[in-house]
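Heads up, the thing below is written out as structure tokens.
A single protein chain has been omitted from the complex, and every remaining protein chain is retained in its original position.
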Amino acid sequence: MAAPLKSVLIANRGEIALRIIRACKELSIRSVLVYSEADADSLPVKLADQAICIGPPQAALSYRNASAVISAALAFKVDAIHPGYGFLSENADFAALCEEEGIVFIGPSSEVIRNMGDKIEAKKIARRAGVPTVPGSVGAIAEYSEALAVASEVGYPLLIKAAAGGGGRGMRVVQRAETLEKDLSEIMSEAEVAFGDPSVYIERYLTDIRHIEIQVISDGTTTLHLGERDCTTQRRNQKLIEESPSPVLDAELRRGLALAAVALCQEVGYRNAGTIEFVFDNIERTYYFIEMNTRIQVEHPVSEEVSGIDLIKLQLQIAGGIPLTMTQDDVVIRGHAIECRINAEDPDRGFAPGPGTISTFRQPGGFGVRMDTHIETGYTIPPFYDSMIGKLICWGQNRDEAIVRMIRALDELVIDGVITTAPFHKKILESAEFTSGDFNTAFVAEFMERG
Amino acid sequence: MAAPLKSVLIANRGEIALRIIRACKELSIRSVLVYSEADADSLPVKLADQAICIGPPQAALSYRNASAVISAALAFKVDAIHPGYGFLSENADFAALCEEEGIVFIGPSSEVIRNMGDKIEAKKIARRAGVPTVPGSVGAIAEYSEALAVASEVGYPLLIKAAAGGGGRGMRVVQRAETLEKDLSEIMSEAEVAFGDPSVYIERYLTDIRHIEIQVISDGTTTLHLGERDCTTQRRNQKLIEESPSPVLDAELRRGLALAAVALCQEVGYRNAGTIEFVFDNIERTYYFIEMNTRIQVEHPVSEEVSGIDLIKLQLQIAGGIPLTMTQDDVVIRGHAIECRINAEDPDRGFAPGPGTISTFRQPGGFGVRMDTHIETGYTIPPFYDSMIGKLICWGQNRDEAIVRMIRALDELVIDGVITTAPFHKKILESAEFTSGDFNTAFVAEFMERG
Amino acid sequence: MPLNPPDARELQRIVDWVNLTDDVRELSIKFGDVELFISRDRQRPAVQAPGQAAAAPAAVAAPSAPSTAALAALPPQAAAPAVSPAPVTPASVVPAVAASADELAADEVLIKAPMVGTYYASPKPGSPAFVAVGDTVSAETVLCIVEVMKLMNNVEAQVEGTVSRILVHDNQAVEYGQPLMVIKRQA
Partner (left out) sequence: MPLNPPDARELQRIVDWVNLTDDVRELSIKFGDVELFISRDRQRPAVQAPGQAAAAPAAVAAPSAPSTAALAALPPQAAAPAVSPAPVTPASVVPAVAASADELAADEVLIKAPMVGTYYASPKPGSPAFVAVGDTVSAETVLCIVEVMKLMNNVEAQVEGTVSRILVHDNQAVEYGQPLMVIKRQA
């Protein structure tokens, strides 16, 4: 594991597969892409040094098929696997299989993935590392008396969450102390019925928040942060626009967030690239740890553009046992970067995904414009996967320049044949709220309601 | 002239027209492109806010046709003209016509263009500003005794140049003092016959040189430099590859060059973007002023990438009377940038230009890659103009990264249907000389001879 | 007088002088391969904007070389080659087969702008237009003027026929090659 990688299997598709292929080429690492039958004609397949079909279009039988991916890695003799994001990227069992088979998993250890993948466990680790978490119960609550004690600390409104729930199920907002007992008993009964487990957690319900995350990279010894990304522009918890730096942080908050992120990584012996997600409470102007993503993220280019640091190349080098040579002082954030996720979705029809064939693609260009995409003129978007077809990233000397550049690039972008979210992005970028920088996670929903 | 520009006529074509259109859009300036009949289907015509045909394909009747350009500006009521590079960009008479017609010429005053366009006059100005020039005679020489005196100062080999010559005509290298008298009388006779003027200049003949230039931007009061560009990779005085910073300068030389460039600008009251060209003598490790280009240059993106400063936007702002707000301390050079000029030429046939239709164009992308080009799939390169069809610019944290990124991008680039210089660039970039950084202006010729 | 051919500014000064005077009707200058011919239609009544010399519609045509090309031949460039011997009138006459915004009948001819500039329907503001729809024209009939930097270029019909359509309006900025009129050829 300490030898620089000679070959890397890329267990992903689309723009991130292309991104990893490019990094491999720049490091003279042989790029071996695995792909499903649906992606046989895709740009990453054309550009990889080698491409291996591993299964039919369904992700469960190809990109999520751990044994097929590992079998390909073994049969075709690659040193390492880069999982990209999604699919197998945060699958601790897959990482463990790689470890057992002697294949380098490009990411942290399976143990770290497992621990940070467990939200309760991750929260405990954060507290151990002195990282603030949303005020609330430390463990599960089964009695009204306990709930009352926690509630008096946390304040109202508060949130009751079924311990066994998830994805928005088994949650209730409690507005006043008067209803706490009734709400508690109701949600516990519901949880008992739904999940066979009545235990619940209580935490402060935050109403005016931003989503801010810190990018870290670590070789296991040295942990560097690359500043924050502000991902407040979301729709139904789906990020639409990410930017760096955040328009609302001051130097002290920025420093606090970064140090918290690094402390958390050091607590768990984190290795490779990762992101620590926080909520930022606009009212109290304070931040709380939410979760850690133990992989490269969709929005990593935003940090690359402001730092000048190629995160994927560092991932590959660290996985090959090459320690970081730079120090935190070498990480200098310059200007402002914004990313728009371009999805093949129709904003006028509830963002319904619309696969299809791209009759004309014109990539915007010029100074400060980067488009990470696998689409080409004539490319058919398969219906089996995510609807994201590209990321448009614009850099500027400041936020205003980045915004006007993004609007200019969106005007230049042509994707004919399918409906995309590009025009919707333009509307967001031109709105008074976005340009002011002063908004919260409800902004897009409110913006759409106004029409 | 002191009002921010509302509309700009772009008196150019190809990638630089597109570059200026993009800058206009980001500044909310209406872009009015003039074009010849040969460019009616070109990308800049599609992307400009307004496009006006001003003449037939021949440049003399369209892009070089001063009265047509000014007539268009007057008839269509634009505030200013951006001449790009080439064509009318360094035509002092054209700039003077703009001044007379009350149209803002985006560049320095016609007087400065005229003075700096006269090589003898420019050299005199440089001396006045304390900028080193190639050692040699101050004025024209008509007598052997004068020549002998200059030669003893300058040393051998030296160069005799007919005052009325140019473009390589009427030049002779003198290797030894013994032949000076004979060479002088011969070249003077030749000059008398060829140009009707026997007077000559003498200067030191430099054999191991690099071409290094300083980018400046000035609002007429504040003059900033954006570091140097090294354009040593040339073929027959045609720049092939430009980079910044230069791989051979130390901090002291870099500072000396920059201060010399700024001093020259201040001497002439320079306004807008300009480039001061120097030869750098590898043997003596010293530099001499050669000439000033009073316009934006082809290779300006190299400086943009390392400085983060949008030169075209600054040109437009300065022309609109908006002073520079940054100081020299705000100009920070980060990393390394390289530009390859992609020409539709066949290196195997003496770089013969080959116009034609591009059947497939694939633009390289990803982190640190920028391609400024007007070509598209299906675009036909007209035979009337320059053979440059695009510029590939790569940025890296250091020179090595910029080189591998450029090689990766060149591999990704597809321009089918015409022969281009892209594969030739790759060979140059992979050569030991180029990667070492240690070469001179003869490098490409020697590289080609070796085959 | 210099021995070198005049540059654009010198020509411009001559044109300006003609504009400012009241008593010059025609002027012809030839320096080497540059030829300038000015023919004024009528006197311009008054200056338009105070403090600025008005652009008088002095009709300028280069009898043997197109004046626009000559003006383009500014030092230090060599004189622009005249691509083809320019006709007396620089208007481009395009037969019916050429594409146009509207369909042309087989006997219709499109008159295009010979240069970029401002279209004038009449010799001076307020005076009657050179031609109206339905007018009969000969090859020499002046249809309109296109002004290029105060040089007034007469556009002649070059065909015999009747004015079928006028596609632009007075004072309109026109591109090079922009369709101006349709002439129905005499049967």
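For clarity, chains are labelled A, B and C in written order, and residue numbers in each chain start from 1.
Here, a contact is a pair of C-beta atoms (placed from the backbone, for glycine too) under 8 Å apart; a residue touches a chain by one contact, two chains touch by 3 or more.
This is a predicted model, so every value here is computed, not measured.
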Displayed chains contacted by the hidden chain, counting the whole assembly: A
Contacting the left-out chain in the complete assembly, out of A:75, A:193, A:251 or A:432: A:75
Touching the absent chain when the full complex is considered, from A:66, A:129 or A:149: A:66
Full-complex contact with the absent chain, from A:53, A:194, A:248 or A:414: A:53
Where the unshown chain meets subunit A, residue by residue: 34, 37, 52-56, 58, 60-62, 64-68, 70-72, 74-77, 91, 93-94, 96-97, 100-101, 117
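Methods note: only the chains that are shown with their structure count from here on.
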Chain-level touch network, classified as line, ring, star, complete or other: line
Far-end chain from subunit B, centres as C-alpha averages: A
Gap in Å, rounded to a whole number, between the CA centres of subunit C and subunit A: 65
Distance from subunit B to subunit A - Cα centre to Cα centre, in angstrom: 44
Approximate Å spacing (C-alpha centroids) for the pair subunit B, subunit C: 37
